[in-house]
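Entry: subunit A
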Amino acid sequence: MEAMLQPVADLFGPAWPLVWTLVKIIAIIAPLMICVAYLTLAERKVIGYMQVRIGPNRVGPKGLLQPIADGVKLLLKEIVIPSGSSKGLFIVGPILALAPSLVAWAVVPFDDGLVLADVNAGLLFLLAVTSLEVYGVVVAGWASNSKYPFLGSMRAAAQMVSYEVSMGFALICVLLISASLNLSDIVVSQSSGRFADMGLGFLSWNWLPLLPMFVVYLISGIAETNRAPFDVVEGEAEVVAGHMVEYSGMTFALFFLAEYANMILVSILTSVLFLGGWLSPFGFLPDGFHWLALKTAAILFIFLWVRATFPRFRYDHIMRLGWKVFIPVTLVWVVVVAVWMMSPLSIWS
Partner candidate 1 sequence: MNFVVPDFYPAAAEIFVAIMALVVMLASTFARGVRWLAYALTQFTLIAAAFVTIYTLKGDVSYTFSNLFIGDLLGDLLKLLIYFSMAIALLYGRGYLADRNIDKPEYYVLALLMTLGMMVMVTANHMLPLYIGLEMMSLGLYAMVAFDRDSARSTEAGMKYFVLGALASGLLLYGMSMIYGATGSLEFSGIANAVYHQAANKTVLLFGIVFLMAGISFKLGVVPFHMWVPDVYQGAPSAVTLIIATAPKLAAFAMAVRLLIWGLFDVAEQWQSMLMFVAVLSIILGNLAAIAQTNLKRMLAYSGISHMGFMLLGLLSGVVEGDRHYALNAYSSAMFYAVSYVIMSLASFGMIILLSRAGFEADSIDDFKGLNKRSPWFAAMMMFVMFSMAGIPFFIGFFAKLSVLQAVVAAGYLWIAIIAVVMSVIGAFYYLRVVKVMYFDPPVDPAPIHAPAELRVLLSANGLAIAALGLAPQALMSVCAYALLASL
Partner candidate 2 sequence: MEFKTFVFYFLAVILVFAALRVITARNPVHAALYLVLAFFNASGIWLLLQAEFLAITLVMVYVGAVMVLFLFVVMMLDINLDRLRQGFWSYLPVGSLIGVLMAVEMAMVLGGRYFGLDAMPAPPDPQAGYSNTRELGRVLYTDYVYPFELASLVLLVAMVAAVALTLRKRKGTKYINPSEQVAVKREGRVELVKMPAEKD
């Protein structure tokens, strides 16, 4: 690879590292955007079939061009900026919402060695970046200078900050047992163990010893992305569409992109942290990126399934679940894992 790219590198001279990084970024972002587009279609289709409907089927063969049509529609629509709004922040809001969900992809390992930035403190980086997502919502809600957006963004801020804590504790358990903050190392640490030696790799992944944390992380992930049944932020019966009420056209599309990009991010992180990333579930099958894609898709399906199944939580129940159930459970489990690791029964020696 290096040798093949050498002539191109000479062409750019000293700017080559920059250009090469940009190319890699585009190689991640472009497929991601396509995934986001087709996730919206998948969502409508999946929920459609669950409700014994067919879903979108008019644009293109079997409705496959529907997302493109939606995208074009949103692109061409006029962006209306309310006259009483804080103009600069009104535009910055959606950008702030989308940017962190893209930045986080920098440290996600797709395969052994296939990662944009192999940083030591990758998990910390992820925690920090995902904690920024709330700004888009808060800024948008305030800048709109209108009641529903404001209420929606207040709810979002409280909800996201609350669930971040339990997510953080779940991640602490993961880093305790893998003794590393580097995501690639975390995946590699899941490849060994008693079951992996027997050829049943999927039983050696983190989800089994950390089962409560796996569940907490998944549910917190749904809450963190403000998806149903935790979507009181935009609950149409109460605050119409929350922080997005005043947005139209491309600005609205950015929020939409951010939401789905976040879903994919949470799913891929769950796969990396708890489901062994690119590792294959059985010893006789080779590892590879396709396993990661498969696991991510499965978790995305759970997201959609949950949305089609559960009614929306009431707001105080959401806060109760976050603060009075998840945080105590995760706190206790951190101690349990730490004691387990130090005891003679430890399975991570």
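Criterion: a contact is a pair of C-beta atoms (placed from the backbone, for glycine too) under 8 Å apart; a residue touches a chain by one contact, two chains touch by 3 or more; residues count from 1.
If you want to know what made the cut, all candidates are chains of the complex that A comes from, given by their letters.
Computed from a predicted structure; not experimentally measured.
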item	value
Pick from 1 or 2, the complex member that touches subunit A	2
Sites on subunit A touched by candidate 2 in the complex	86, 89, 119-121, 124-125, 127-129, 131-132, 134-135, 138-139, 142, 150, 154, 157-158, 160-161, 164, 181, 314, 316
